[in-house]
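Every protein chain of the complex appears in place save one, which is left out.
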Amino acid sequence: MIDFTFTEEQELFRKAAREFAETKIAPHVPMMEETNRGWDEVDKELAEAEMFAVTIPEEYGGLGIGYIGRLIALEEISRISVATAMMYQVFGLGIEPFIKFGTEEQKKKFLPKFATGERLATVAVTEPSGGSDPKGCRTSYKKVNGNYVLNGRKCFITNSHTADAQVVLAVDEDNPDAMTCFIVEKGMEGFKPTHEEHKVGMRGCNTGEIEMKDVEVPAENVLGGEGKGLKVAMAAIGDVGRGGMVGCALGLQQACLDASIKFANERILYGKPISNLQAIQFKIADMKIDLEAGRLLGYRAAAIQDAGGRSSNEFAVAKYYTTEAAQKAAKMAVDIHGGYGCMDEFDVTRYLRDSFVLGPSAGTSDIMKVIVSRWALS
Amino acid sequence: MSKDKAAVFVVAEQGETGVEPASLQLVGKARELADALESKVGVVLLGKNLSDATQKLIEAGADLVFQGDADVLVPYQAELYTEIIVKLMAEHHPEILLLGSTFMGRELAPLIAAKLETGLTAHCIELEVNPEGILEQRIPAYGGMITIVCPEKRPQMATVANGVFSTPALDASRSGQIVSIEVPNAFELRAQTLEVVKEEAEGVSLETASVIVAGGAGAGNLEGWHEIGELATILNAGFGSTRPAVDAGWTELETMIGQSGKMVNPELYIGIGLSGELQHMVGIVGAKVMIAVNNDPKSPVFEQVDYGVLEDCREFVPALTKKLMESRNK
Partner (left out) sequence: MLNIVVCVKAVPDPRIADKLKIDPVTKSLPRLDIPLVINPLDSHALEAALQLKKKYEAHITVLCMGPPPAGNIVRECLALGADTGILLTDPAFAGADAFATAYTLAKAIEKIGSPDVVFCGMASSDGATEWVGPEIATFLDMPVVTMVREIVEDQGDDWIVKADYGHGYRTVKLKLPAVLTVTRNLNLPKPLSFSGILKARSKEITEWDHHDLGDPVERFGLKGSPTYVTEMYPLESRREVQMLEGTLQEKVARMVKILSDAGVA
């Protein structure tokens, strides 16, 4: 059967990630909440901690640790800051199409720079016309003299303003059934990030819009082949995007559980800590059960990924389960805190707001159910 | 036990003003232990210009003072001191050897113990000879006290921090024997102290403060630590710490109060954000009023103080400081 324990090495990865999160990320969290800005060195520090190298193969300058390692790192970062975890996970999502679909030239050109954080990636699929319906994409391309000209707008893109190599999904102007992914780079004329969102949660994580006005993209920036765009985008989002949300959700669940246990042990009512009351104990048990289950679902899917298999269905299950569980956990944590659960100084208020953003990211819960039902019925 | 034998020895230290207070305290204790063993107290004193110190040691209770008076003995040199003391121990075979938990003692004691292949207990709080004539050495640990013995090897060695035992009354009428010990002339030192440099200490001295504010892990971060420091300043108190605060880098080891740190004797002690761990609490000797501020209702500190405040120190301390400033300005 299966050994459900982490290896000694994986425990060390977790320790390294935890130390990084506690010493380098935690001090910035209050400022991020207040200003809705990440701190200046966040990308540099993520790079120094070798976070970007985790999924990039060794031959392209990465560490090739894999997706279980990625999930471990995300859990630990998210426990301290969901916003930073989200940023990091989407950088990873942007890197994935290069690994899976890049040509040798593209891999050599981009991956080593992604590994060191010199360049940052993201994926831009969602538009005002729909994210759940990617085929409704209106950003279009036209072939001109062997190159391509892109026009359109993407919204709700994480790292919209910080990523300098964006994988953009566009539809052929002349053929609505043909979609292609392009590497759009900062500096290309006509491409610019525009509006930045103020989200209710994950504050400090850059989410915004990008605009393309007659952007000339050279043929060598087609990623994964002309006409294959939907497959490329969905493969990346399906495995790595969803996987990243699982990491964000699990970390948040752990934070909710830790905060609830601490508060329940310190808060005295009727002469005893409230952790003695069954109503509180049951909420904590619910959180714990969801966390145990969510972890197994997430690591199972990541293990399949590490073994080279397709894991989008397993990740759909895990993404649905954990992001829903995180929202429940955050609400329970706030309830356990009573009146204090509404006060800014208590982290649980931030957890509640962060949990809202987990749902629609990388596919809504309803979409997850569509995918899972398709899997079950196939 | 031969009545002429010095069964209890103390390695005394020459301080800046005569003899180190810890050495006098140890001689006082040695006197007690030697009386229980019906024996004498021997003291080793190494340094230069030792007559004043020697006199005080005799007045404190020493029967024999073995003096090593030479230029090469200043400053302290580990290998040389070890060589001299080990030789003396081999000649006199005492039952007990005590040293202060001073910087010198903490290095010298294990060097002597390893050479003599005997046992050593660090930072003792209590020393007592039991009915079988064995030295019971007590140290705080795990929220209580543990008793350690060294039943076979000799001498039974222990170090004790300054302030644990009271300074004995000096009796000018006491007399004692002074013995000069041979100091090797050309001793090759592989580790040689070239100089000892004093550094400026800041703030109210903990050892003499009548009010002490001590902070612990509950300060949370450097900002929280500074808040506690402000309270100490406005109360004109000594600002002490516990090990977690030192480990967190908020303060220096010099400010640590406890079994392996400083022993203090304030009138009023306020412990903030600390758990009341015994290793720290034994450092507070004889405070009239003790107060604790902590947000954990189960904290052991609340069993050891007169007044307890169950609040987050990050909330309570700034509020208290503010109130004190307001009443001051009235």
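Odds and ends about this structure:
Going in written order, the chains are labelled A and B, and every chain counts its residues from 1.
We take it that contacts are C-beta pairs under 8 Å (C-beta built on N, C-alpha and C of every residue); 3 or more make two chains touch, one makes a residue touch a chain.
What you are looking at is a predicted structure, and each value in this text was computed from that prediction instead of being measured.
Remark: the omitted chain is touched by one listed residue; of B:Glu32, B:Asp69, B:Glu107 or B:Glu128 this is B:Glu107. Checked against the full complex, the one of A:Ala53, A:Ala124, A:Val222 or A:Ala325 touching the unshown chain is A:Ala53.
One chain is missing from the display, and on chain A it is touched by residues 8-9, 11-13, 15-16, 19-20, 23, 49-50, 53-54, 63, 65, 69.
Counting the whole complex, the residues of chain B in touch with the unshown chain are 75, 78-79, 102-104, 106-107, 109-111, 113-115, 117-123, 136-137, 140-150, 152-153, 189-199, 201, 211, 217, 235-237, 243-244, 246-247, 249, 253-254, 260, 267-268, 275, 277-279, 288-292, 302-311, 315-316, 319-320, 323-324, 327.
Just so it is clear, only the chains that are shown with their structure count from here on.
Considering their complex, residues 265-266, 268, 273 of chain A touch chain B.
Against chain A, the residues of chain B that register as touching in their complex are 295-298, 310.
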